[in-house]
Each structure stands twice: as C-alpha cells, then as structure tokens.
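All protein chains but one are shown at their positions in the complex.
For chain A:
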Amino acid sequence: MSNPSIPAPGSSGADATGAGATEVTPPGSVILEMRSITKEFPGVKALSDVSMAVRRGEVHAICGENGAGKSTLMKVLSGVHPAGTYDGEIHFEGRLCEFNNIRDSEHAGIVIIHQELALIPEMSIAENIFLGNETASGGVIDWLATRVKARELLARVGLEEEPDTKIRDIGVGKQQLVEIAKALSKDVKLLILDEPTAALNEGDSQHLLDLIAGLRSKGVTCIMISHKLNEIEQIADSITIIRDGRSIETLRVKEDGVDENRIIRGMVGRDLESRFPDHTPEIGEVFFEVKNWTVRHPSVPDRLVAKHSDFFVRRGEIVGFAGLMGAGRTELMRSLFGRSYGTYVEGQIIKDGHELRLRSVSDAIDAGLAYVTEDRKTLGLNLLDDIKRTTVSARLKRITRGFVVDEREEYNFAESYRKSLRTKAPNVDEGVAKLSGGNQQKVVLAKWLFTEPDLLILDEPTRGIDVGAKFEIYGIIQRMASEGKGVILVSSELPELIGLSDRIYTIAEGAVTGVLSREEADQESLMRLMTRRTHGGSQATTETRESA
C-alpha cells in the first residue's frame, strides 16, 4: 500500500509552504479547506463560491435541502469531478490537491461512502473490503492474510461476522459497517459519509453514530451528509449549511448552542413556524378493518411476516404504523395490498361492512386501496416514463374506451394533479427522472390519488425528501384525510408519525404490539412498544386454520 500522505499525481505543483514543515498537525487544526469552489453544469451553477474548513478530528456535518449541492461538493472533493472541471482550490493537510479521480483522493486519504452502497452481494465481506486493493503477490491473492486483516477491521467497526459471510446474507446496517471497514483498510484520514443512516433503523443508526464517535476519538475526521437533524445535533462538532449551491454558514454545535430549529432555519433560509401544517381531524366511523391477518414469508415457509394482526381505520383518520426496520410494516401493508408480498395464511379484510378478497394488486386498486411504496426509485416509479403517463398508470381503465387510452383525458388529469399538488415541472411531458425527490413523490401521490382510493397506504412517504417538500407532502396527506379518506402512514421517523397521526399502531416482529392515541404517543412510549418482544417467537403461531 502506498503512503497515503503523498499527494496525488497531478498535485505536484503543491504550494511550497506546506512542504514537510507541518508533518504533525495538532488536533483542532484545519485538515481540509475548500476555497471558493464553483462548479457549473451546462446551464446550471451547481456550486457557486462554496468555502468550508474542516478541523482535524471533528465530525463535520453538511446540511442542506436536496439539490442544494451537497453531493456535488463531495464529488468535487473526492475527484469524481476531476480537477479542472471546477473553479476554486482544495487544500488537504496543507497541500493544494488536484484530484483527477477517486483513486487520487483515496491515495491522499479521503474516502467517500456513498448513500447507495457499493458492495457486491455475491462476494464475501473480506473480498469486498479488499476489492481493488487486494493483498496479493504477483497477482495471486493471499487469502490467509486477507482474512486475518479483515477480521481485525471488522473488530474495529464492531461487526461480529465471519469475513467469509456473503454480503447478501447480512442486513443493510451491517453492510454499512463493512463499507466503513473498507474505508479503514485504506488508511483513511478523512471519511465522507453520504446519508449513512438513511436506510438504517434506529438501533443500527445509533450503533453507526457511536462508531463514528469512536473513529473521531482515534483521530479520523468525518464529513457527514444527513437529513436526520437529530443525529447531526447529537454527533456533529461543526455544521456547514449549504443552500442553493452556496455555503451559508458554518456553525459550531457546542459553542453556538445549535439545535434542530437553528439548522432548519439555515437550510430553508427562514423559520419554519411549524414542522407540520395545521390540521383539525374530522374522524368518522370505522370503514376499514383487518382481523387476524397472518402471512407467511414468500420463500421461508415457517416464518410468519405478519402474525394475527388486528387493526382498523376510520374515515378521515391518519393512522400511523411505527416499527423498527425489519419489524414487518412494509410486509404487512404489501400483503394487504392484493397479496403483493408473502403467502396468505389467514385473516380478513373488511371494508364498509363487506369482506374483501383481494387476490391481485388490480383487485386491491378496484376495491379502493392505494399503496405508495417506500422505495420510489425501485418500486414506485418507472423512471423512463413522463409525468403524464405515470399519473394515470395505476388505473388506466379510468380513461380508456375499449382498450384505447384517451390522451386528452390523460393530459387533463395529469395537468390538474400537477397543479393541485404543486409539482414543480415545466409541463406534464417532463420525464420523472428529471424531477427532484419531493416532486417525484408528488407524482407518485398523484398516480395513487388518480385511482380514487378510500384508503391510502403511505410507506415512508417523505424518505429522502428535503424539509420544504416534506411540509407540502404533509399538507397533502392531511388534505386526503379531510376529504374523508383513511390514511395509513408507515414511517421510521417518529416525530413525523407523532406530528401527523391521529392514532399510532406499533409493530414488532410482524405483530401489532400496541396502539396509542395522539395524546399518548411520544418517542419513548412508542419505542417501548416497538421493541416489545412477541411471546414465544414464530412457533406460537403455527396453528394455521385454512380459511375459506
């Protein structure tokens, strides 16, 4: 392995002042300085005059709305956008750096872990850690040394897995730790984490934050991009806020007494008087009821993903579903939605006094159910399609004569939803791939509102969406409830659940473990119910009656 403190090729013209003199920089000194970074894409200035300084051994958070330029800035820093394609200077460890690619920046000790993990599922943990950096002599890999080193690295990140375990056999939380182990194997000095906890549950998130704190105490500097402000408040030493491609300010968390509201104010440039729009619930009678709902895992027959679940929804009510990741919320909802997940065992769905037998997604849509998936890009949208076609796609028969789509009606509906949901797009012919996350989510909502559902199931509707758009989505959800629809809201963000829901069910290991009213619900009470163990595990639920 080459000495990572050697500046990258291409940076040979480094400024002379830093040469050799400052080998041992004390903690607290500046390790990275980005000066007046300006990056233009054709027609768009993604970054203009962004400057920031990161001190050695700190956790430095970068906050900003989606599209503010955070990721672009990190791409500039890590050499994804090579030197020469941007203006401004990067000084790392006192040297002017001009990275031409990721390899250059990694040589210098800057490692970036992307939100979307770059691990190969069919390869083992050890193979992934040393991928592209193999311990080999003459091209032949030394597996023994690889495993020994992998085991050391796994111990450092607190991951108790065998190095030979395949990546696909471990959860997302552990995969994230493997990514960090991989970074550590490269003698990282500055670790960049892009939304590291976006896909993690609370427990895994906390573990990851603890690990980052541990790395900090061992002298690794971290830059962290996150939308989870509570995490930033908890772990960050400094926060740089970026808005519309400009660096707005850098806050020192302790010295400045920064809290979430302060960060939000910086990100949106104004005070959000409230995180949630005003809403007076008008709750009607029970119209949707699920009884004893039990579903088997699609490929593991003796595992139940939903266990004898009972719940109900009233008209005009927003019902929250809280649970840790893997608790089975998504599985439950998808099994209700026309059995699109798992194998039905027993249970009833009753809507407006009648039992529903939904054997397919189209049955469910016809019965007035709508399900907005948790994962927009892989499950919710065809990114090759445009707004217009997406809007009508879940219930094409509403605008068809015979089998022919009426394009005028298609345009009309798409346009009216675009206006009423305030989707930001030049017109409905725009491709959905070009929209921001918040606007994509509005298109998905439009698509499901177009089916005229009575019950709207929303699975993580605000994941990966910036603060301003979240507020709008909340407003749309409340409007649906006011129109007398029932809304089921599945979310991993407890404040969101508490802020929006009229009632909250908690789920653990596929079973409903409790229900709290709006007044009773707070983070502690929910967390207690979410972590409550169901008695006896899955064996207790094997008496499977065949229901008619």
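Simple rule for what comes next: a contact is a pair of C-beta atoms (placed from the backbone, for glycine too) under 8 Å apart; a residue touches a chain by one contact, two chains touch by 3 or more; residues count from 1.
Everything that follows uses one rule, which is that contacts and distances are computed from a predicted model.
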item	value
Hidden chain of the complex, named as in its UniProt record, picked from "DNA ligase (ATP)", "MxaS protein", "Xylose transport system permease protein XylH" or "Spore gernimation protein"	"Xylose transport system permease protein XylH"
Touch criterion as defined above, residue of A:E161, A:E202 or A:D385 at the omitted chain	A:D385
Contact with the hidden chain (one of A:F311, A:Y371 or A:F471)	A:Y371
Hidden partner chain, touching residue among A:N100, A:T165, A:T400 or A:Q523	A:T400
Touching residues on chain A - with respect to the absent chain	41-44, 46, 67, 69, 71-72, 115-121, 167-169, 172, 175, 199, 334, 337-338, 340, 360-362, 364-365, 371, 373, 375, 377-385, 389, 393-397, 400, 403-405, 407-408, 411-412, 415, 426-427, 429, 431, 433-436, 447
